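Input: a single structure, listed below in structure tokens.
Only a single protein chain was left out; the remaining protein chains are all shown in position.
When the chains are written out, they are named A, B and C in that same order, and each has its own residue count from 1.
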Amino acid sequence: MKETIQKLLKIDRRYLFLLLTLSILIPILKPLGLPNKSISRDVKNIYNFMEGLPEGSTIICSIDYDPSTAPELHPQATAIIKHAFKKNIKVIVLTFIPGSTGLIDQLFEKLPAEYGKKYGEDYVVLPYMANIVAVITQLNSNLYSIYEKDKDNKDLKSLPMMKKINNYKDIKGVINITGTAILDYWVAYVGDKFGVPVMGGVTAISQVGYGPYLQKGQLKGLIGGMKGAAEYETLIKEPGKGTSGIDALNVAHLLVLALIIMSNLIMFFFK
Amino acid sequence: MKNTLIFLTAFLTFSSYSSFAASQNKVKPAAISQIELKNFEALDFPYDKGESGLLVWEHTPELEGAQFSVLVSTVSDKEGWIEAVKFSAGENTADKINLPFWSFNKNKNKYAVALEFNNILSSQVKEELNYFAKVKIIKGKNISETKVLSSKIKGNWFRADRLNNLIVFLVVTLVFFIVVSHAKKKGLFIRRIAGLDAIDEAIGRATEMGKPIFYVPGIGVMSQISTIASTFVLGEVAKKVAQYDSYIKVPHYDPIVMTVSKEIVKQAYTEAERPDSYKEDINVFISHDQFSYAANVDGLISREKPAACFYIGYFMAESLLLAEVGASIGAIQIAGTDVDHQLPFFFTACDYTLIGEELYAAGAYLSKEPMLVSALKVQDFGKLVFMISVAVFSLLLIIGAKMEWKGLAGILTEILKVY
Amino acid sequence: MKLFKKYIPLTIVFLFGIVSLASYYVPNKLSEDYLEVMNAWENIVSAFGFFLGLISLFYAHYMKIKKKVDGWGYSLFVYIGFLLMVVPAIISKGTQLNPDASLTWLGWAFRYLYNPLSATMFSILAFYIISTAYRSFRIKSLQAFVLFAAAFVLILGRIPVGQMIWDSILGFTKVTAGEAIDWIIGVPSTAGKRGIMIGVAIGAVVTSLKIIFGIERQYMGKD
Partner (left out) sequence: MSEGMIIFGAWIAAALTLFLFSFLYKDNPFFKIAEHLFIGAGMGWYFQTIFYKIMIPKIWEPLHSGDPFKIFMVVIPALLGLSLITQFIPKISWISRYGFTFMMGYSAGMAIPVGLATDFMNQILGTIEPFANFFALSGWQMFNALAIAIGTICVLFYFFFSVEHKGAGKKVSNLGIYFLMIYFGASFGNTVMARFSLLYGRFDTLVNYSSAKYFYATSWILVGLTLYFVAEKLITSAKRETAE
């Protein structure tokens, strides 16, 4: 008996791999709906902000993540866009990292049709730009001096939703979803300088670092990681990838913890 | 040590001077309705590359409650006026300018308005530029306007605000030369580094088992310090491998690192008097793409089953990808990197880990070469300066807070701040 | 010959080192232009460096195929993989998306070849994390306990279920899991990280000085 249990300490790693596979795969196939108790204040703030916007107002969505952080951030972006479409809020999409263009395409593949939205009337996607600080500062005076065309090379000014848009004065807020430090630029160069409300969506890891910005109100709200996405999905009553994702993460994390405890208990009692 | 003291005294003298300098300027109110600005000047903004101008004037009691509208033009003194900024009295005073005290008179009773022409003109300033400026003073219904001043903005040649950095640099360089020029005189002491004693053990075991040794230098390029340190360790490891007549394999990510490593391994075999055992295929190029490199090295490790694996150099996410496969085949693993966020993975998955700076010290420890050892001494000096500065400055600040020495915190902050 | 083999290269190191260093203290437009040019130059030089690698790679696998060493057939796939990226790139002139936002051949090759391979390799880390944790987080000493405890709190506190467990066991302390994480990251872990960073930074400065003044020149090879 003792020996069999001791053998567990040197268990074939492949059993651990199998357990992890199951713990992530099962929630994808069949969401467990584990309790996602609290909704954080920072996520709620973004939701309230969006709810408070009058119909037909315009926000900027800066989508800056590449495939490596997409599992956490894509559900956030999806939830935000869904909410905007539901509330008839118009969205201008910007991006400052080249890797995210493909993901933006994916984002707008199906959503507009689901909500009966049209390109150019309800949302517009602008092309990738390299020099973020120059661009976001410039947007304060004149958007068209930077972006003459949209991403399909159409004359931007000719699009119906852009008729009344010139600079930040016509924008109600900025939501930046990113796995990089781009959010810091939005806060420093747009939020602080021009007084546009800036909100963010970031990975679970970098979430901690934004505490000071939130505390001082430089960031009006923040969605953190898969959990934040799940919370937002709960708020807009559209469970999606965030909800199933947080299920998978819950189970997988519990698995790691259980394994660590188990190996210590075995070592403690049987060795 | 002496140098630190001189450095400190210099700054303290500096600071006491500037706190005296902050004297109060008060002028009696003028009775006329036209409001004038006292000592109104248009200047070039100092220490910049030539994109901003600067307006200064003194605060007078009659300016209380006023609003200023700063108008600038780059065309002429008559037309092309643009409102650069509008603010109320009490804002935009000189102490708000982001420059340290030794380079700018941060008088609270002075207004200093930086004119960033890139923003004002919405275009990049490319060459020297003349500008005209005037200020509208609005106080209730009284609106006065100053005379038009003009100045030139130009690129400056020295960032006096970075003087603190320059002084630290000069001190480090000085110490560096003193220590290095005395390098050969005496055998300098280095403390034991645990991970390095395991190298012999690892190579010995590999020889006994007749299995190869893997030395993975990571995904750094030659100009990275960790890669340079790694090549030193590689030289020593290769020498031992040659002596034991064991077999080593070095898979590469960067071609330049590979050519350097080839030289080093060849040299090591010569020094160990086994030049004939050296083979060209010790160093192999894998891929210049992070994850395909990791995939292939993983494949190699699981197929060739080395008895010892070294992961020494610059590593990112592949650290655990490599170390865990090495652990699964039961190799002795010695890792070393200066990438702080990858250290936890090496530390948990490997038998010995050189943490951060230990990697830099490894070359010196193994080779005992005077030049390397003395460089290590300079590093120790730097750490000593850090430890002492933290201790002394903290104490100073605590005492300062207790005794309510105003301005001390600000001065210390500016001395250490990055501009 | 020594002039060309040794002294001129050492002069190059010194000159570029000193001028780049000085550019930090000189705000003039000139120093900005210098950095811009150097950046472009470095790009170009390292682009050639890449060809060094490409040639080595092709040569090594060519030899494997020629000598028919064990598993030489796999070496063919190196060439296939290379062509599968490069041919589409030439067809679509290096762009991934057509003007109408549909995928070009290169975009296709990136999305269905390179990206799955790269992302999968990255995600394998999840498996290795779990086996490393199982093997290494054993409390054998007080130091190991500290490592274990910090990791445990961070893993537990990140997930909603973990936060509920935390609240039900440690709720009486009025400290939430999030606050505990913030503290661990903000205080003791910051001290640990800072110590490593400073040591590394000083080491980097000293090594850079050695390079600039030609004391460190192992990278140049012998003789």
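In this text, a residue touches a chain if its C-beta (ideal position, glycine included) is under 8 Å from a C-beta of that chain, and two chains touch if they have at least 3 such contacts.
Everything numeric in this text was worked out from a predicted model, so none of it was measured.
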item	value
Shown chains that the omitted chain touches within the full complex	A, B, C
Among A:I5, A:L159, A:I205 or A:M267, the residue in touch with the chain that has been omitted	A:I205
Contact set of subunit C toward the excluded chain (per top definition)	4-5, 8-10, 12-21, 23-25, 37-38, 40-55, 57, 71, 74-86, 89-90, 93-94, 102-127, 129, 133, 142-144, 146-155, 158-159, 183-202, 204-205, 207-209, 211-212, 219-221, 223
Sites on subunit A contacted by the missing partner chain, in the whole complex	14, 17, 20-21, 24-25, 28-29, 67-72, 203-205, 225-226, 241, 245, 248-249, 252-253, 256
On subunit B, residues whose C-beta touches the chain left out of the figure	162, 164-165, 168-169, 172, 188-193, 222-223, 255-256, 259, 286-289, 291-293, 295-296, 298-299, 302-303, 340-341, 343-345, 347-348, 355-358, 361, 376-377, 379-380, 382-384, 386-387, 389-391, 393-394, 397-398, 400-402, 409, 412-413, 416-418
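Definition applied: only the chains that are shown with their structure count from here on.
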item	value
Top chain pair, ranked by number of contacting C-beta pairs	B-C
Inter-centroid spacing, subunit B versus subunit A (mean Cα positions, whole Å)	31
Separation of mean Cα positions, subunit C and subunit A [Å, integer]	24
Chain centre separation in whole Å, for subunit C relative to subunit B (CA means)	18
In subunit A, residues with contacts to at least two other chains	13
Overlap residues in subunit B, where contacts from two or more other chains coincide	328
List of subunit C residues in touch with subunit A within their complex	96-97, 99-101, 107, 111, 115, 119, 122, 126-127, 129-131, 133-135, 137-139, 148, 151-152, 155-156, 158-164, 181-182, 185
In the complex, subunit A residues that touch subunit C	11, 13, 16-17, 19-20, 34-38, 67-68, 101-102, 105, 151-153, 204, 208, 211, 225, 227, 230, 246, 249-250, 252-257, 259-260, 263-264, 267-268
Residues of subunit B defined as touching subunit C within the complex	47-50, 155-159, 162, 165-166, 169, 172-173, 176, 180, 221-222, 225, 228-229, 231-232, 254-256, 258-260, 263-264, 267, 284-289, 291-292, 294-295, 317, 320-321, 323-324, 327-328, 338, 340, 343, 345, 348-349, 355-357, 360, 371, 375, 378-379, 382-383, 386
